[in-house]
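Could you have a look at this structure, given as structure tokens, before my questions?
Omission of a single protein chain aside, the complex is shown with its protein chains in their original locations.
Right, chain A next:
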């Protein structure tokens, strides 16, 4: 008999008492009954949708792509059950059980003896490869899910592309992200193997407004309103019941989920720094200092493309104009961007190896991401960026309650 991993770590045979139950008291329980209760520090784990999609991105993240090693559907179910149990514990916080003399410590200790929730979110998605012959899921594939396409300006490195499962960890502190990653990797050992991983960070507003990316431009200014639930239902989340709108034909298990696109995009920052500000601004279509569109004065002013048909203020080839021409025809392609910066050292010629860990969400890959990316083909900005990795994933519906698990509706 092979014990499931959850039990392995405390796999000693109890003498006079049984094996430890569950994964330790929750943070809330451990802190109940005290007067000075701290402000809620946890992002709710249970819900119709997963966290880490439409909520504001905290400072730190890591995106890991996993390949599933499980032999069969039961093994896959065990992976999702384990992932759920760990995510539930880690996002709520609590005291990890002490294994006594029966096993090495249950927890890495990176966050101290009591694990604080620290507003951690864990977001799980599935890639097209999970729906191959291995787990008998071919007929359950979200209809719009496919392996990430290679676009004309891409230079894909197979080592950094695709994967069966994506797991995104986000938190205000890097140690919280790393602690969660180590915990999840340990508990899923043998069931899944990390294929690639990219750490992300977001900057504070400089000096105000939207945080800047590594090219010095505010990035995230023009995004659908994440606080508007109807807007999110219309553009981002797949809906339940009667197939509505453009998400028609999706299997019903997908309700509450969303298509996730991850693009790892290297920036050629040394080159970028050698061109003039006005050149940079024409490439993007916005002012570098304020983030205002080149025909406006404030960051949140709306560009008036209709008044500038030949692009004398905002070039027709600029990034923002290509990405979103703001016409009735382009409106259905709006998507929700949730990008991070990445930094992975130095390349072979001594240049900084940095860029964008681009993440976006939508109801329809072709209508939204691929339409935008197709408009961006050969935009002048491509000289300064190289997409080399990432993948398409389907962010699973939320875990409803304490009895639910990731992928329950998928594997039902």
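Just so we're on the same page, a residue touches a chain if its C-beta (ideal position, glycine included) is under 8 Å from a C-beta of that chain, and two chains touch if they have at least 3 such contacts; residues count from 1.
Note that in this section contacts and distances are computed from a predicted model.
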- Task: Would you mind picking the UniProt name of the chain not drawn here, from "Molybdopterin dehydrogenase", "Adenylyltransferase/sulfurtransferase", "Iron transporter" or "Fe-S cluster assembly protein SufB"?
- Result: "Iron transporter"
- Message: Just to verify: which one of A:173, A:193 or A:374 makes contact with the chain not shown?
- Response: A:193
- Would you indicate which residue among A:55, A:78 or A:114 is in contact with the undisplayed chain? A:114
- Task: By the contact definition given up top, give the residues of chain A that touch the hidden chain.
- Result: 1-3, 5, 7-21, 25, 29-38, 67, 69, 95, 97-104, 113-114, 158, 186, 189-193, 195
